[in-house]
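Complex shown without one protein chain; remaining protein chains in place.
After this line comes chain A, so read on.
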Amino acid sequence: MVSVINTIDTLHEDMIHDAQMDYYGLHLATCSSDRSIRIFEVKNGTQRLLSTLQGHDGPVWQIAWAHPKYGKMLASCSYDRKVIIWKEQDGQWIKLYEYADHDSSVNSVCWAPHELGLILACGSSDGSISVIKHHGENQWEATKINNAHTGGCNAVSWAPAVVPGSLIEPPSQNQQNTFVKKFCSAGCDNLIKVWSDKDGRWEEVEKLQAHTDWVRDCAWAPSIGLPCSKIASCSQDRQVIIWTSDESTGGQWTSKTLNEFDDVVWHVSWSLTGDILAVSGGNNKVSLWKEKLNGDWTIVSDIGKGQPGSTE
């Protein structure tokens, strides 16, 4: 059952490309081809525009909220080849940091799990991925993975913070150094790649091949307490594939096609409990999927064509 509880007219002057709620679900950030980012307070079915962030010179593709322990912080990436980190300070949003070391559109930004520190991964159409790390005092250091995806990187998504061998639950603090730092990326080379931090260098540890066209998006599922990693990917080839790797059986990745859709699939998003996958495709269709006990995926809700979130 999906029922609309808020309808927000963002007043963007062009297409919206991303809409993200913050950690508590109180603030909504949207970004658009009109080059702006808007921040709304969303409460009890009402909303209030708090801020409009101007700073990009091109369409803003994605936004990502940082963990609240770092304050109200937002990262955005744009066709203008820039990544901007915004921060609310004294009730004002300011540009905290601007990263402009990509040669082409930056298509995706994703914050690392907060346990790892303040780290942002950015995927660009120039084929490279940047990992930007905060070192205190607003000092940021970028590591670049060149030629990560020939033809461009479309999406990046971090693995949940787990300590190797103890995927049972995310351990408490102070273990920053023992966390596995991993993320996956999706590209125009039809691949999903898994990257792992090895002594400060990012190494490609996995190359997942099954899509036959651009991989539009990838999403690493939240840890649900099992020693099993899961990545969902969606592609121009209209397929959504679920990749799983079970640590107990050697960590080999296996793929399973969730479904073949009748249009390009643009976006996949896991519920916070990791049991439902929202798939958004062309024709503005959103469908929700759930894994059955036998490992098959079944649709739990198909949200109307052209009217995401409608209850018709």
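By our rule, contacts are C-beta pairs under 8 Å (C-beta built on N, C-alpha and C of every residue); 3 or more make two chains touch, one makes a residue touch a chain; residues count from 1.
One rule holds for everything that comes next: contacts and distances are computed from a predicted model.
Asks: Would you mind picking the UniProt name of the chain not drawn here, from "ATP synthase subunit f, mitochondrial", "Protein transport protein Sec31A", "Protein YIPF" or "Beta-beta-alpha zinc fingers domain-containing protein"?
Replies: "Protein transport protein Sec31A"
Asks: From the list A:2, A:50 or A:142, pick the residue that touches the absent chain.
Replies: Result: among the candidates, A:2 touches the missing chain.
Asks: So one chain is hidden, and I want to know which residue out of A:51, A:76 or A:128 touches that hidden chain in the complete assembly.
Replies: A:128
Asks: What does the interface between chain A and the hidden chain look like in terms of residue numbers?
Replies: So the residues of chain A touching the missing chain come out as 1-12, 14-26, 28, 30, 33, 42-44, 58-59, 61, 67-73, 79, 81, 87, 89-91, 94-97, 102-105, 107, 114, 117-118, 124-128, 134, 136-138, 146-147, 149-152, 169-170, 172-174, 176-177, 187-191, 207, 209, 212-214, 237, 266-267, 269-273, 275-276, 278-282, 284, 286, 288, 290, 293, 300-301, 303, 306-310.
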